[in-house]
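The complex appears here minus one protein chain, its other protein chains still in place.
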Amino acid sequence: MTTPPAPAAPLLSAHRLAFTRNDEPVFGPLDFSLWSGETVLVEGDNGSGKTTLLRVLAGMLPTEGEIRFCGQPASRDSRNGRVLWLGHRTGMNEALSARENLGFLAGLYGTRVGMTAAMAMERVGIGGWIDEPLRALSAGQKKRVGLARLLLLPGDIWLLDEPYANLDRHGIALVNALIAEHCARGGAALVTSHGAVRFADTNARHIHLVA
Amino acid sequence: MASITPTMEANTKAMDAENLARVTRRPGTWRACSALLRRDFVLAWRRRGELFLPLLYAVIVTALFPFALGPDPELLARIAGGVLLVIVVLAMLPALEAMFRADLEDGTLEQWLLAPQPLALLALTRVIAHWLTTVVPLIIVMPLLGALLNLPVKVLPVLIAALLLATPLLVLLGSVLSALTAGARRSGILLALMLLPLAVPVVIFAAGAIAAAQSGMPYLAPLTWLAAALVLAIVLAPLACAAALRIAVET
Partner (left out) sequence: MSRSYLPHWMHWLGSPPNFYRFAGSLRPWLMAVALVSAAVGLYGGLVLAPPDYQQGDAYRIIFIHVPSAWMSLFIYATMAVAGLVALVWRVKLAEVIAMECAPTGAAFTLITLLTGSLWGKPMWGTWWTWDARLTSELVLLFLYLGVIGLCNAFEDRRRGARAASLLALVGIVNLPVIHYSVQWWNTLHQGTTVDFLDPARSSIAPAMLWPLLVMALATHLYFFASLLGRTRTALLSLESGKQWVRTLVMADVS
């Protein structure tokens, strides 16, 4: 009888994570882990610190707690290349087309094996817009380009801040499908939302932040 | 205070390290930097009409000097080197101010922060792209401006050499300041106010070389100082710029 293999370290683990602004605690202390294949939904009203939590995990804001990626302390080596961020802003230049923007980011981050910008744009349903400058796209379409970015670039940990914003019913279903596929591949996602959104994965854990 | 309310225990899937690391290798730094260069060149090309504005500004301001001081060729020849140097510095300012602003506003800087490359390296690449697209045209126009101010021909190569050393220095310094002001309320003069004191040594040495060439004295020493300062700045300024960009991204 073989012993089961020891579980790998969680993709992301946070210990005593806290953030204060002007000496007012925004959230914390939080302890949680994000395992491969998991989705965690961070819920809370506006101002409860959801975006701040994600920005802290992404390394954009400092914290006094401890963050670990695959067991290693957070640093550029352990975090960059593993984490993908989708925030309120598109992260792409409006004067360039989706192809050019995605090509640039692929140059920085690399691409997922076998994935191209065209395939990613097709998957999110706006393949025909790949060569239009982003300013010609609607807000919902720009969000979909952001989702295409998530598909194209390598990264196990998705930090998604309000991914459902600007999307219609189909878009929301797309986001849920993409997250499910990502987790099935062994990735993990941390998602914030303030609305009552139908989350596809009923196994998802929830973190409630109270303002 | 926050509370964790697990609705269900998480599955602990035992995954190999192999499975987790199934993505491509991180792209080499050369590939990343050339991707950034290409992006900046494409953007500059799309806005190529705007790139003429600093050139026009330089030409017009150059023409103002004879109007202000009189067209006496000897007077113009004496002041031409220093005046052209100052004009180039001033013409660089508006573009410098906007170096990182657009990328901060559209969230590109956040993507830089999470890229596998060192932020300082990306900052240095941005500086190179900026210098090539906004400053080199100014330097190319120098012979024309020199003719307007009756610059002695023997001084022109030294002027251009001094500019080739001084302007990258100023762009490097300006990149740090531009990153610092990227998140501030828009104020074009603020960058000038911050940059010009730091630019004083650069102007002194560049002008010193030009003046030496004009009076037939050896001019290599100030140029060498500029080159040494440039090397130092290439190493240090991107690090300071990366620190400033991190401050800018925190909101």
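So that you can tell them apart, the chains are marked A and B in the order they are listed, and the count of residues begins at 1 in each.
Here is the rule we use: contacts are C-beta pairs under 8 Å (C-beta built on N, C-alpha and C of every residue); 3 or more make two chains touch, one makes a residue touch a chain.
All of these numbers come straight from a predicted model, not from anything done at the bench.
Touching the chain that is not shown, out of B:A58, B:L76, B:L113 or B:A240: B:A240 (per the contact rule at the top).
Note that of B:P27, B:P168, B:G208 or B:P238, the residue touching the chain absent from this view is B:G208.
Only one residue in the set B:T62, B:T181 or B:Q214 touches the chain that does not appear here, and it is B:T181. Residues of chain B that touch the chain left out of the display are 173, 176-177, 180-181, 183-185, 187, 190, 193-194, 196-198, 200-201, 204-205, 208, 211, 229, 240, 243-244, 247-248, 250-251.
Going forward, only the chains that are shown with their structure count from here on.
Averaging Cα coordinates per chain places chain A and chain B 33 Å apart.
Of all residues in chain A, only 4-8, 11, 25, 27-28, 30-33, 35-38, 49, 58-61, 70, 76, 79-81, 83-85, 87-96, 100, 103-113, 154-156, 186, 203-210 touch chain B in the complex they form.
Those residues of chain B that touch chain A in the shared complex are 1-8, 10-17, 19-20, 22-27, 31-32, 34-36, 38-39, 42-43, 46-47, 102-103, 105-108, 110-118, 122, 249-250.
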